[in-house]
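The complex appears here minus one protein chain, its other protein chains still in place.
Showing chain A:
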Amino acid sequence: MAALRNKSDQEIKDLLDEYGIKHGPVVDTTRPLYEKKLKETMAKAKVTVTKPSPDRTFYREDQEEVTYVTYQTPVRSEGPSGDGKPYMRSRPEYSERDRVDDKPYSRPEYSERDRVDDKPYSRSRPEYSERDRLDDKLYSRSRPEYSSGRPYIDEPHVYNTPSSSSYSKPTPVVKSGGGVVKKENTTSSGRLIPLWVQFLVFLILAGFLYFIFTNMESAESSPFNRIQ
């Protein structure tokens, strides 16, 4: 609303009423004051409106990146079949990321991707992080498709058995990624000691103190009894 100056007095008055600003008649001497007030109020209103959305997308990106990074290790450990093949399968996000390798690739076309994937696949491991950022939106869109269990034509045998068992649920992967984060990588959560360890230590300590407390001698008997 940059054209406050060009509005008529009546329009200024209407805007003031709309924002609930107390005012008098809009005359020559009062107009600049009211324009200023309107500008401030509109700026404030705009800020509150636009704030949530950028955060939302940002969060999603963040989460995806995080889950991506942390997932690498567990996947690696369990993938005897190939270098990184299970990677792709296990993490639906991963596979989508792989897709990024081939730029002309269209998102939903998984099957073609597989074939082309072999080479970029192995080297793409460390490059995932970059790709993540590119792909977030595409990612999220195609994820629901993923859950349907899209087959990887090239290496179905590799993926399906080991990975599907462990990562059979693509969607919870995202959520469990949070848990994995804590175990593997502390960069995102920022905890030196995992939460469950903290709880455990606390419980042990509490139990120990309770044990001591209950085994204390009762104070009813006078400590000053003569030893006879």
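Things worth noting here:
The definition used in the following text is that a residue touches a chain if its C-beta (ideal position, glycine included) is under 8 Å from a C-beta of that chain, and two chains touch if they have at least 3 such contacts; residues count from 1.
Just so it is clear, contacts and distances are computed from a predicted model.
Between the names "Protein BYPASS-related protein", "Barrier-to-autointegration factor", "histidine kinase" or "glyoxylate reductase (NADP(+))", the one given in UniProt for the chain missing from this structure view is "Barrier-to-autointegration factor".
For the chain missing from the display, the contacting residue among A:3, A:27, A:47 or A:192 is A:27, taking the whole complex into account.
For chain A, the list of residues touching the undisplayed chain reads 22-25, 27, 29-30, 32-33, 36-37.
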